[in-house]
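In this view, the complex is presented without one of its protein chains, the others remaining in place.
Presenting subunit A:
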């Protein structure tokens, strides 16, 4: 196809203090094609999109729209140029109606008074364009819509803006199988309509189903470019940049699995029902499921943060009931939260202080480091050294570290307590490939040392690669169990509860 690209990014470079986030990245997308942008977390996809949408200013390179160079100083400049981005975290206002959201910032008005009927009619027209008009009422509050419908509203917002280029950032992350198919049809319709779609994902079946071309980003650089969609294996190799074989730690050998260390019988609360499972010492147990399936709620219930209201739990054979994380920690249970910045770190404090956070909370105030291992700084430093935490000094504020090093510092916090059960929630979210591999191997080391590991992750390949056994959750219950090396498709079918979609 010889035509002017709808959008072209040429030699984009972006540096943040201490890191080169993007280096000489070029990307072309024509009208009426879907260009898949794939890469690991932290590969630079989000940064690239933020440059394209005017959130960040590039340090090098240029953006060309319809053949002429453009400079976006503000997201609105990009919107005016016809570039709309649908981020993973929706930019919708939950307390406003669908119509109010679609016309956010560009409300139709006459003499300063809103033309509500006109906006409502236009909203309905746009929703009808992809068959969502019957489902979604323009006057409904966004907070009352399910996630898939909220996404439809985001797409409708972009279409109402006459976007020529639509960027979708992992749009299926929160969708079930039927909703995914609906979304794919919408993408097909957009393509037929002449929109240039840049589609970000790390799921190979979406690339195969949708893309015309593929670009792979890795560590802020273009790792590969495919003018036609290749075999998934070729894409994965370019994405990971190393052999899958030693990326994940080996699975547990039968003789490494010990006695049952944690068992839950009939556990339930507002978010969970009839939870039954056992975790053995030396085992990594993965929990898969879509967002809101109750995996995180289960972790929180075991940890005593959102306690079980019914059922029983035993830890190393003893019956336990944790109503507060403090009790769970004392009994030897640790939890690495998924939202590192929000729940895991005291950002303004030093690496060492963050490592000592739990120890100090549990030690007595008068504890001397000579008598109390909870207050032993030397031991913490040795742990941080062993985990290869890269920091200028352990007195450095932890917010200045990379995500991978922050995660290792949190892990050190728990290791210093020698936990019997450690719960990892999204252990590798937002960290680079090598740090990921390090975390997987550390998990395995811990398991070999006799701990039971619970791994809760939305990154399905990682659960399959790292866990010895996988439990699938849906709507607050455990619905299936898979052994090591199960297929992604089989797990997704259980997670979404749609057997008939197997074909």
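Throughout what follows, a residue touches a chain if its C-beta (ideal position, glycine included) is under 8 Å from a C-beta of that chain, and two chains touch if they have at least 3 such contacts; residues count from 1.
Keep this in mind: contacts and distances are computed from a predicted model.
S.K.: Assuming one chain is omitted from the figure, identify its UniProt name from "2-oxoglutarate ferredoxin oxidoreductase subunit beta", "Trimethylamine N-oxide transport system ATP-binding protein TmoW", "Sulfur carrier protein ThiS" or "ABC transporter permease".
M.R.: The record for the missing subunit names the protein "ABC transporter permease".
S.K.: Check the options A:24, A:60 or A:146 and report the residue that touches the missing chain.
M.R.: A:146
S.K.: Determine which one of A:79, A:262, A:454 or A:486 touches the chain that has been left out.
M.R.: Among A:79, A:262, A:454 or A:486, only A:79 touches the chain that is not shown.
S.K.: One chain isn't shown here. Among A:23, A:100 or A:458, which residue touches it?
M.R.: A:100
S.K.: Looking at the full complex, which residue from A:182, A:352 or A:469 touches the chain that isn't shown here?
M.R.: The one listed residue touching the chain not shown is A:182.
S.K.: Touching the hidden chain in the full complex, which residues of subunit A are there? Just list them.
M.R.: 53, 55, 74-76, 79, 91-96, 100, 104-107, 109, 112-114, 116, 131-132, 134-137, 140, 144-146, 148-149, 176, 178-179, 181-182, 270-271, 292, 294, 296-297, 300, 306, 498, 500
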